[in-house]
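My questions will all concern the structure given below.
Every protein chain except one is present and positioned as in the full complex.
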Amino acid sequence: MTTQPRMPIESGVPDHFQYMHPTLRRNYGQWAWHERPRPGVLHHVSHTGDEVWTVRAGTQRQMDVGTIRKLCDIADKYADGYVRFTIRSNIEFMVADENRVKPLIAALEKEGFPIGGTGNSVSMISHTQGWLHCDIPGTDASGVVKSLMDELHQEFVSEDMPNRVKITTSCCQINCGGQGDIAINIQHTKPPKINHDLVANVCERPSVVARCPVAAIRPAMVNGRPSLEVDEKKCVCCGACYPPCPPMQINDPEHSKIAIWVGGKNANARSKPMFHKLVAAGIPNNPPRWPEAAAIVKNILRVYKEDAHDWERMGEWVERIGWPRFFELTELPFTKYHLDNWRGSRHSLNSSTHIRF
Amino acid sequence: MTTQPRMPIESGVPDHFQYMHPTLRRNYGQWAWHERPRPGVLHHVSHTGDEVWTVRAGTQRQMDVGTIRKLCDIADKYADGYVRFTIRSNIEFMVADENRVKPLIAALEKEGFPIGGTGNSVSMISHTQGWLHCDIPGTDASGVVKSLMDELHQEFVSEDMPNRVKITTSCCQINCGGQGDIAINIQHTKPPKINHDLVANVCERPSVVARCPVAAIRPAMVNGRPSLEVDEKKCVCCGACYPPCPPMQINDPEHSKIAIWVGGKNANARSKPMFHKLVAAGIPNNPPRWPEAAAIVKNILRVYKEDAHDWERMGEWVERIGWPRFFELTELPFTKYHLDNWRGSRHSLNSSTHIRF
Amino acid sequence: MSKKPHATPMLDQLESGPWPSFVTGLKRLARDKEMVVDLLGQLEHSYQTRKGYWKGGTASVIGYGGGVIPRFSEIADKFPKSAEFHTLRIMPPPGMHYNTDVLRKFCDIWEQHGSGLIALHGQSGDIMLQGCSTENIQKAFDEVNELGFDLGGAGPAVRTSMSCVGHARCEHSCFDEGRAHRAVVNNFIDDIHRPALPYKFKFKFSGCANDCMNSIQRSDMAVIGTWRDDIQVNQAEVKNFVKARGREYVVNNVISRCPTRALTLKNDDSLEIDNRNCVKCMHCINVMTRALSPGQDRGVTILVGGKRTLKIGDLMGTVIVPFMKLETDEDFERITELGKNIIDFWAENGLEHERCGEMIERIGLNNFLEGVGIEVDPNMVNYPRTNPFVRMDGWDEEVARLKQAKTG
Partner (left out) sequence: MSKKPHATPMLDQLESGPWPSFVTGLKRLARDKEMVVDLLGQLEHSYQTRKGYWKGGTASVIGYGGGVIPRFSEIADKFPKSAEFHTLRIMPPPGMHYNTDVLRKFCDIWEQHGSGLIALHGQSGDIMLQGCSTENIQKAFDEVNELGFDLGGAGPAVRTSMSCVGHARCEHSCFDEGRAHRAVVNNFIDDIHRPALPYKFKFKFSGCANDCMNSIQRSDMAVIGTWRDDIQVNQAEVKNFVKARGREYVVNNVISRCPTRALTLKNDDSLEIDNRNCVKCMHCINVMTRALSPGQDRGVTILVGGKRTLKIGDLMGTVIVPFMKLETDEDFERITELGKNIIDFWAENGLEHERCGEMIERIGLNNFLEGVGIEVDPNMVNYPRTNPFVRMDGWDEEVARLKQAKTG
């Protein structure tokens, strides 16, 4: 006789109240205002009179159970045994008593967790999977983020940028990373190399053809076997054909480069949300520390910090001073590749005499 | 023996100095500043110390020689025998002596030429050919302009709009009239009716097919003769096929309607140039005085005058208050036709939470 | 005692520096997990050769079609122990709140059945239990499931959702994000677990226009808090703020930064707000959090069609519901209903691997609105059409219909 297999309990999204710090639970929807006593610390005050101090610390996101247990130990000892995580994989500890902030911070710093990421800091870079786990990556994610955050540690633990800086990374052109004030993304520069022997077995040819944004792929017979062919004149090297058809090798140790984008914005504060814009490309994909990409990012941050007004997000700052000045100040070359030629790109052209000299 | 035919003297654009008022010629490129002593009068002062007063008067543009001679008589008697015309078919008389302004104005008014069109007035409507002369018109131009300017006479002779108001008309969707603060244009609402008997003789079928922006036209045999066929689902009734192929009757006494557009701007002052936007359509093409169109135009002008700030062009005003409020204040219905679905229209969609309630 | 570690000269360089090192963590795990020893080996190989070596495949749990990301090594010959390195995506509670007890239990489960590597969190919000052999998937899931957690989305399914901390710890919050998150998403459980849609569909919930969840650009349906009445002003606090920072600071950082110039700083240091022209951008409230707060007549704005790059380029969501209340049970049913209509219409009309926003781009917003039964509204556009390329012979009927609809 066979045992019935266990069927899943389709419980869906769990109730959050059971895991919520009591002060937050008690004041749910009651918060009145907040301030930041110091970088990495938020002080929220409720209409009920309750107060809560939040201490934010950076993590590597990709955590071994040892790291998580260490964070739990700290939470149990210093923060009532509750934590939460931010969308940027920072961890937050809540305490209802101001005096408990210092010891909590001390304990976290002792264990090597940087305190910051609040207000006008450069927060943790939102990262993706890369070589560690993804099936289509052009580079790594955790390593890029680790090396960049090492460089930006000071900017994380202090709040001296004009406004929040939100950096994202993506390890292929699919861009699981979000739009960012600065985005560091893979940019393929050559059409896929096709492994014709495998196509027939591995790929659903019609759906691969359909995946191409510029209709550059057509079915073809290659040495007698059904395969695919790419019109290299049309191909924009986007890599969309690769996930559905791995034999279309888009990743290349040499030609999968890194591009840097600036001025993405998700918030509706002041200006409407914006997409980030290409500023630099052709950057070598250079593990383990990607120094060339890091140098450009730090240079952009330096110029932004020097030139932007308070509360200006990176994209808003550039809009005020104009893109020509951005390229002038950062000394990045402006090339024909910066001219958009994709659908609707006409909106990106200057059809006015508004020019700064 | 035959006489040689006269061959043209290809003199091109004539020298303007020979026809230029002496004071203008003497101060060419020397002007320092100007002011407007009263509506219809400009006072320009030169670095040389010279001054000139310009009196601007409205004309019907389509002038009989009698009218032109009348204007010449006035110029000879009161304005040194020189005039110039503006891009809006207004005539300008220049005098170097302030005392000559009044008599000049009196003479013009006596002959029925309105003095105005300067500064923050509603200037002469730039018009096109229409039934009087064009081969593809959906309506008349001179008549539309005459009847509207009769209605807007007061707005022409005074300067009490928030900023200049530039109105244009177009008698078919080709739009020879320019972009305007308000544009009154023909809008066809039915696909062309094809006179199949004529197509073969009159039309170059391939080039007609090529003219269609949505590829709705295909060659076809109709009762045994080569003709064209329109896919009425695709057709956007633009009329582009009509000039190259008159048998494609796009004009219809009933279904060629009038649409009104708002917010076009050519100047780069403050904001960059803008296209005008659709605000009202389905307006009957109703000669000889187009009262329905006139009523809507006057209503829009009233609301603009009441609500806009100084120096706000119509499009700038609407951008400040938002389009929803524009439709609210003018009580014009907002319909699905106002949603753009043409190429690049995504840029017209609100992808933010910026909303006025 | 685990297998002898591979030489990882490049990865080793990622152990230095002030930021917590994932490499150090992996090495810690490698001490007693051979799977991680080989994982480090394969990762080092990727660093050396600048290529990835994972391929997809199939792996799941009984009763579900998705939620597990299968990973098989292409170089298992070199690194046999990490030949299988699957990931379980687990849906977190709204706002990602945890007590240490539940976190420790996750650790125990994953130490036992998986690699011990956990991501908190993935970019879609999942707890990612990474590194599992095919055979252990079921065991791990069963225990996580008993713990009260469920698998998230993968493939052409409704995906795991995210909501901001909001009500739990943010004064800007204009609706109960947690409740909305659970009410809506838990209504699509079947579409999460049994991928059968044209492509992925994501919901995101942000309590205000600051959109801390990036919902406009990263979700198919973005639900964002807003208000319809006047900003609440505490003039005493305004005066304190002006006293503390000075008028110039206030003018330069608040008054002149209002996108619609709706703010005036009066001579008596009080603040005047032209609420009719306020577009609820949050900026002034952000700067003067003690003095200003959102109005009292709160609700949400809903945008549809956001996504990232693939195929036609990034798309932002478009406003399809300028304002709706979200307080009563009926309100929450209504928003769930709306989500359902949208997903149903898209499921019927979307092409294979076409996101909702791409479909709208293809068929036009008008057809989409008609399909889901929403009237056009000028708040859906930045400006009306600028070209005459549209067939308008339905104008009179349409105008009549709208009058009808208005008057009742």
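A, B and C are the chain letters, set down in written order, and residue numbers restart from 1 in every chain.
Basically, contacts are C-beta pairs under 8 Å (C-beta built on N, C-alpha and C of every residue); 3 or more make two chains touch, one makes a residue touch a chain.
Quantities reported herein were computed from a predicted structural model and do not represent experimental measurements.
In terms of the touch definition stated at the top, the absent chain reaches A, B, C within the entire complex. Touching the chain that is not shown, out of A:217, A:238, A:267 or A:314: A:238 (per the contact rule at the top). Here one chain is not drawn; of A:164, A:276 or A:289, the residue touching it is A:276.
The omitted chain makes contact with just one of the residues C:313, C:339, C:357 or C:371: C:313.
Where chain C meets the missing chain, the touching residues are 256, 261, 309, 313-314, 386-389. One chain of the complex is left out; on chain B, the residues touching it are 5-21, 24-25, 28-29, 31-35, 44, 52, 54, 58-69, 71-72, 75-76, 81-87, 89, 91, 94, 112-114, 126, 128, 130-140, 142-143, 146-147, 149-150, 153, 173-179, 207, 210-211, 213, 238, 240, 246, 251, 253-254, 256, 264, 266-271, 273, 275, 285, 287-289, 309-311, 342-343. Where chain A meets the chain that is not shown, the touching residues are 173, 175, 185, 187, 189-191, 213-214, 235-238, 255, 257, 259, 263, 275-279, 281-282, 319-325, 327, 333-342, 345-357.
Methods note: only the chains that are shown with their structure count from here on.
Centre-to-centre spacing of chain A and chain B amounts to 50 Å, using the average Cα coordinate of each chain. Inter-chain spacing, taken between the CA centroids of chain A and chain C, is 13 Å.
Chain B and chain C, compared by their mean Cα positions, are separated by 49 Å. Counting only residues that touch two or more partner chains, chain B has 346-347, 351-354.
Each of residues 209, 211, 216, 224, 259, 280-281, 316 in chain C touches at least two other chains.
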